[in-house]
Every structure is written in structure tokens, then in C-alpha cells.
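The complex appears here without one of its protein chains, the remainder shown in place.
Up next, subunit A:
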Amino acid sequence: MQRRIRRRYAAERRFRVLGAGAVILSAAFLGFLLFTMVAQGWRGFTTTELALPIDLHAAGFHVERARLNTPAADLALASAGLEDAVENAATSAFGPDGATLIAPSAWTVLRAAVKRDPAILERRTVVRVPASTAFDRALAGEGTPAMKATVARLQRAGMVVRGFNWTFLSESDSTDPVAVGIWGALKGSLLTMAITFLIAFPVGVLSAIYLEEYAPKNRWTDLIEVSINNLAAVPSIIFGLLGLAVFLGTWEIGGRVFGPMLPRSAPLVGGVTLALMIMPVIVIASRNAIKGVPPSIRDAALGIGASPIQVVFHHVLPLAMPGILTGTIIGMARALGETAPLLLIGMRAFIVTPPDGVTDPATVLPVQIFLWSDEVSRGFVEKTSAAILVLLAVLLAMNGLAIYLRNKFETRW
């Protein structure tokens, strides 16, 4: 009997340890994931720059001053041979392999500097240009011994400057990992989210109000409820197929072709597609919030003569708002992290200039992460992880806001 009890208690302890192990392992996985991203990504926020002395006048570089203030300035500087001039300067400053030490995009830094201050054309000056990926890797301890020796030499000469990578936050996609930034993708995400919010929030809240407060119990209402519940469980990629077929497809009706409804690759079509995807989330959360408002409030308002519309819009809706907003933020966070449907509707283009409006070609942050993860160059690994860190930080802030709203405004009736 004693032995049997001991055995049962041992089983009890084993079970408990198993449970704790499951929780700890799951949490450990999360920790490991975050740790990997931080370990790989922190270098993406730093930049290695080389102090490049350059004298464009002595190098025989000429460009008409008058053209520098026209929109064709970039073209003028490029055709005057600025790129070669920068590479020559690098060779004379850093040694025979100097041109391989600076990033291929280094001359664009000088181009911007010349456009800002044309006086640079006349005198000797020192410009900080980004170092190449190979140089950056060697600085991190990976690379050929020759490159490491060069790094050490230039470090002793005080020509290597490390700092916070503002380019990463202010630039857009590029073929050179040193010059890439997330601003273009971030702006695309913001525009897409604006469209998503403008559609999903009003439609979601209004249909929740209708279903919860006014809908008669009949077949139609049942059909609406069933379709909302099903939509909430439809895989996100199906919404991408929907967007592709309905918003970007063409129909032939009576011999005339009706073109795509919305422009391809644009935040507009992405926003509409994501809005359809998160609308059920908002409807379900809003219905729960509206259900939570006690009937006595409605009865009191009706009792003093308010119309059914006034009861809802003046009394029930303000009280349900915190719950509705929490649900909306969670839905928006889901839309912000979504990738698959956007791949299908063409938001995976190589976007060098940030979009100016909702109809310009754009990409979003998660898709940018996906595109960078496909790149072979070693330098993109840290940029990808850094972009992931930015995305996670934004999502964490949104979810934090949702929790704060819930705790601050939640009313117990």
C-alpha cells in the first residue's frame, strides 16, 4: 500500500514536471527566437563609414553649375563621371584595392553632398562614405586575412568611423546591403494600414451594431453570422487570391473588357484586401464589447424617450468603445504582420523610391523582410534581422496599447 502511494506520488511529480517543462520550453523557444534576432540584427543598426579625402577639382571633374538646380542634376553628375572620380579617390587614399573597400553606392553620398553644397566641387574635402559589405564583415571578424589586415591598417589611421545607421531608417530598398533602408517599406505599411483602418473599422463596427442591436432573427441574419465566423477562419492566402481575382482581374462583359479595378502593387489594393481579412476580427470583438453593455442602460435611455438609433449611438457605443478599440488594434496588428496575401497581389516589387500616395507601387515591412531573406549576400542577414526587430517593436507597442486601453477603460458592471 505504501509503495503504491509512493508510486502514485512519483507519477504526480513527473506529471507536474512535464507540465512545467512544456511551459518553460515554449517560453524558451520565444526567448531563443528573440535572442537570435537581436544577436544577428543589432549590427544592422550600426554603420561602418570610411573618411574619404577627395578633391574633385584636382581630379578634373567638371559639371555645369546651372544644371545642379534642375531635376536632371542626378543625371548630369552621373554622366560627368562622379562614380569613377570617387573610386579613384578611394584608390589613392586607401591603397590599390581602395575601390573594393567602399560600398558601390558610396558615390551617391557624394552626389547628395554636391547637390547640397556645390562648393565641394572646387576644394579638397573629406566625405564619410559607407564601407563595402566585405569590409564590414571583416570588421565583424569574418573574411579574408588580407581584408582583415586592411581593416586593421585603416583603423590605426583613424579612417574608420562607426555610428548609428540612420540610412537604415531613412532609405529604401537597394541591391547593396550597405545602402538599404526600411523607410520605403515602412511608409508602404503606413499607407496600407491607413486604407485598412478606413475600411475595416467603420464597416466592422457598423455591422457589429446591426447584428447585435437591430438584426431580426431570420435566415439572412443567420447567413451573415455564419459567413463572418467562417471568414475569421479562412487562411489569409485565400484573401490574396480574392484580391488578385476580383480587384486585379479583368472581366469581359458583352465583348468589352473591364480593366483591373485597382492598380497593381499599390497600398490601395493591399489595404482593401487586408481590410476584408481583419473585418471579421473587428466585428467579433465589437459584438462582444456591445454585448457587455448592460441592458439597463438601453432601457433607461429608451425610457426617457430616445429613439433606438439614439440609444445605440449616444449611449451604448461610447461605453463599448474601449473594447471595440482593443479589438481593432489587435486586428490591425495582425494586418501589419501579414505577408502572404500581399505577395499574391504584387506588393513584392523592388521599390527604390518610397510611395507618395496610395496608388503608387509599394511594398510593406513584412514583405521587405521576405525579399531580403531571399538575398544571397551575407550583409542582408543582419539587415533582415534588424527589420524584424523594428517590426516586432511596432507590434509589441500596438499590443501594449491594446492591453493598456483594456485595463484603463474596462468597466465591470
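Throughout what follows, contacts are C-beta pairs under 8 Å (C-beta built on N, C-alpha and C of every residue); 3 or more make two chains touch, one makes a residue touch a chain; residues count from 1.
Here, contacts and distances are computed from a predicted model.
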item	value
The complex's invisible chain, by UniProt name, from "Sugar ABC transporter substrate-binding protein", "Phosphate transport system permease protein", "Quinol:cytochrome c oxidoreductase membrane protein" or "Metallophosphoesterase family protein"	"Phosphate transport system permease protein"
Options A:Ala112, A:Ala152 or A:Leu206, residue touching the unrepresented chain	A:Leu206
Selected residue (touches chain absent from view) among A:Leu56, A:Val127, A:Val160 or A:Met279	A:Met279
Options A:Ala140, A:Ile297 or A:Ala340, residue touching the unrepresented chain	A:Ala340
Residue among A:Pro235, A:Pro294 or A:Pro318 touching the omitted chain	A:Pro235
Residue numbers in subunit A that touch the chain omitted from display	8-9, 11-12, 14-16, 18-23, 25-27, 29-30, 33, 36-37, 71-72, 202-203, 206-207, 209-211, 214-215, 223-224, 227-231, 233-239, 241-242, 244-246, 249-250, 256-259, 261, 276, 279-280, 283, 307-309, 333, 336-340, 343-344, 348, 357-358, 366-367, 369-370, 373, 381, 384-385, 388, 391-392, 395, 399
